[in-house]
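After this line comes chain A, so read on.
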Amino acid sequence: MIATHYIYWLIIVLMMSGLYIVLSHGHLLKKLIGLNVFQAAVFLLYVSFGKVAGGTAPIVAPGIETYSHPLPAVLVLTAIVVGMATTSLGLALAVRIFREYGTLEEDEAIVAEASEHTAA
Partner candidate 1 sequence: MTSEIELISLVLFAILVVTAIGITRLRGLYGAVMLAALFSLVIACLFVVLDAVDVAFTEAAVGAGISTVLMLTVLALTRAREAVTPRRRLWPAGIGSVLTGGLLIYGSQDLPAFGARDSPVQRHPITEAYLLESQNDIGVPNTVTSVLASYRGYDTFGELAVIFTAGTAVLLLLSYVPRHDPDFERRKLLLADYRILRVVSKILFPFIFLFALYVQFHGDYGPGGGFQAGVIFASGFVLYGLVFGIDNARRVVPRWLLRVLISSGLLLYGGVGLTSMLLGGTFLDYDALSPSHPVMGQHVGILLVELGVGITVAGVMTAIFFVFADRRVLQ
Partner candidate 2 sequence: MTATAWQPLLLPLAVASPLLGGVGVLLLRHRPNLRESASFAGGLAAAVTVLSLWAVVGTDLRFEMWTWLPGLTFAFHLEPLGLLFATVAAVLWPITTLFSIGYVRANGLPRQTSFYFYFAVAVAAALWIAFSANLLTLFVGYEVLTLATVPLVTHERSAAARRGGRVYLGLLLATSICLLLPAIVWTWLLTGSTEFVPGGLLAGHAGTGVLAVLLGLFVIGTGKAALMPFHRWLPEAMVAPTPVSALLHAVAVVKAGVFTVLKISIYTFGLDTLDSSGASTVMMWTAGITVLVAAGIATAKDNLKARLAYSTVSQLAYIVLGAMLASRVAALGGALHLVTHAVGKITLFFCAGAIYTSVRKSRVSELDGLGRAMPWTFGAFLVAALSIIGLPPLGGTWSKWLLLQGTADAGEAVMMAVLLVGSLLSLAYLLPIPLRAFSRPAPPGAVHGEAPPACVVPLVVTAAACVALFFVPDLIVGPLGRALELP
């Protein structure tokens, strides 16, 4: 079990740390970094399903018999791009939020909003 599955568990540990960063930090940029870490670990999980022991990259060449599976790689390519799109959108939002609130800390922004609300 350990010998055949430890890679998954390492990936899972990475995922957990990514998720922990997203959830625990109040800074918007840190959240996005955490999201990237989390997603990168998920991508690793995908790719690990395609790997064949002793295989190589699925670029067909003479003399090579064993290839790893190309499909997970394709899926991950798409997913990476989706993740990047999310990150850049999140960053754009972060820039706007900093403009409006003068901070990127979620807690501070919420406090600012609440105090404005009670003042008004």
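Details
Keep this in mind: a residue touches a chain if its C-beta (ideal position, glycine included) is under 8 Å from a C-beta of that chain, and two chains touch if they have at least 3 such contacts; residues count from 1.
Behind the choice of candidates: all candidates are chains of the complex that A comes from, given by their letters.
Here the structure is a predicted model, which is why all the values come from computation and not from measurement.
The contact partner of chain A in this complex, picked from the candidates 1 or 2, is 1.
Taken in their complex, chain A has these residues touching candidate 1: 1, 4-10, 12-27, 29-30, 32-34, 36-37, 40, 43-44, 47-61, 67-78, 80-89, 91-96, 98-99, 103-105, 107-108.
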